[in-house]
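See structure below.
The complex is shown incomplete by one protein chain, all other protein chains being positioned as in the whole.
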Amino acid sequence: MSAFVALLGRDIRLAFRAGGGAMLALAFFIVMAALIPLGIGPDLKLLAKVAGGVVWSAALLAALLSLDRLFQADYEDGSLDLIALSPLPLEAASFAKIAAHWLTTGLPLTVVSPLLGLLYGLPPAAYPALVLSLLIGTPAISAIGAVGASLTLPVRRGGLILPLLVLPLVTPALIFGAGAISAALNGLSNGAFGLLCAFSFVAVIVSPFITAFAVRPNLAG
Amino acid sequence: MLPISQLDVANLASIRGERVLFRDLSFSALAGRPLCIEGANGAGKTTLLRILAGFLSPSAGTIRLRMKDGGGTADADLRGPYIGFIGHREALKSQLTARENLAFYAALYRAAGDLDAALAWAGLARVADLPAQYLSAGQKKRVGLARLRLCARPLWLLDEPLAALDHAGKALVTAMIAEHCAGGGIAIVATHEGLDLDCAQLRLGLA
Partner (left out) sequence: MFQYANPARFMALSGRVLPWLAVAAGLLLAAGLYLGLIASPPDYQQGDTVRIMYVHVPAAWCAMMIYALMALSAAIGLINRHPLADLAAKTAAPLGALFTALALITGSLWGKPMWGAWWVWDGRLTSFLILLFLYLGYIALWNAIEDEVPAARATAVLAIVGAVNLPIIEFSVRWWTTLHQGESIIRAGGPSIAAVFLWPLFLMALGYTLLFFTLWIVRIRTEILARRARSLILAEGGAA
């Protein structure tokens, strides 16, 4: 078993153990999306129209829930020291942690999203766009969120300002993701998937380097 | 035999803000003989170890790792792969069992040793499958010792390895350091209570 897989596996395991964020994020996602119709009324036509935006916003917030612990936990208990001394470069370790975060939040959210589509009366033609946009776009949330998590590492209550840092940076994902769904609703094709792919790809490639760069000085003490 | 021969430290200084922790610190740690860093609380033992580990840049000075084949490196990043580290914190995940924690580090460090043997050696056979949150402070420390032994790095940097341990645990640490050095390893041990071994001494806090 390689060092990368070891870290990936450990983070996935931790996310599903007591105090882990996976189930919490999923529950938050469903509850939030289920509560919004209570606010805006049961009109299924209207709900179908806003479904894409609601699901995407809920996914963003749900993914943020567990992000502030992404490095903080390892920092506080000293694990980060040992990860830094391991044969795994910090960039690869960051990538492993981003991947684990996505596998335990973004992917489960994507899997249950058709259920929310039902609640919102989404026409069948829009389901592929719903699932596909989340599948492509949520890695960008984990990746950009990891940058935010690394920047707030020296902050004692980093979770409080993390959303303020991360949410503006991920707006393109939200716009392209929700845009892809609304295009599918209207039977159009607007290139949203291509843009979302590009954004997500660049975010996932670049962010481990930025993250490692921001994490490293925290080893000092 | 292990590939390293000694660690040379020259004119090392650590200044944080206005506070001078130490300066003009020069010493060598030799393979085969533990180096014991003593000093009161706040004398800079932990900072020195973190500088040696490469987590923190010194304000001045050089640290050079010398190899048996005559080569060497002053680059902190190249030093990392030789270092076995025990810090203040146990680096354990409380939701994972002792065995899972140890298995993670063994895989992360690509260590080939036997997990069960390492756990038994540390006296943890009975509690190996308990989540780490149920372990006592001393037992957590012992998981760290097992990890250090299993990962088999030649240059040990140990920060208060005796803390929280009972008599048997302290004996275990002393024995493992002796064994490590006898096998040609370097051990640099920060401790305020001294080590019951023949070792070189470095006192911090007299500057």
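Order of writing sets the chain letters: A and B. Residues in each chain are counted from 1.
Keep in mind that, in the parts below, a residue touches a chain if its C-beta (ideal position, glycine included) is under 8 Å from a C-beta of that chain, and two chains touch if they have at least 3 such contacts.
Note that the structure is predicted; figures quoted are calculated from it, not measured.
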{"item": "Footprint left on subunit A by the chain that the document does not show", "value": "147, 151-155, 158, 161, 164-165, 167-169, 171-172, 175-176, 179, 182-183, 190, 195, 199, 210, 213-214, 217-218"}
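The criterion applied here is as follows: only the chains that are shown with their structure count from here on.
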{"item": "Centre-to-centre distance between subunit B and subunit A (centres being mean Cα positions), rounded to whole Å", "value": "37"}
{"item": "Touching residues (chain side subunit B, partner subunit A) in the complex", "value": "47, 50, 53, 55-56, 80-81, 83, 85, 87-96, 100, 104-105, 107-110, 147"}
{"item": "Complex contacts: residues of subunit A adjacent to subunit B", "value": "1-3, 5-7, 9-10, 13-14, 17-20, 73, 76-79, 81-88, 219-221"}
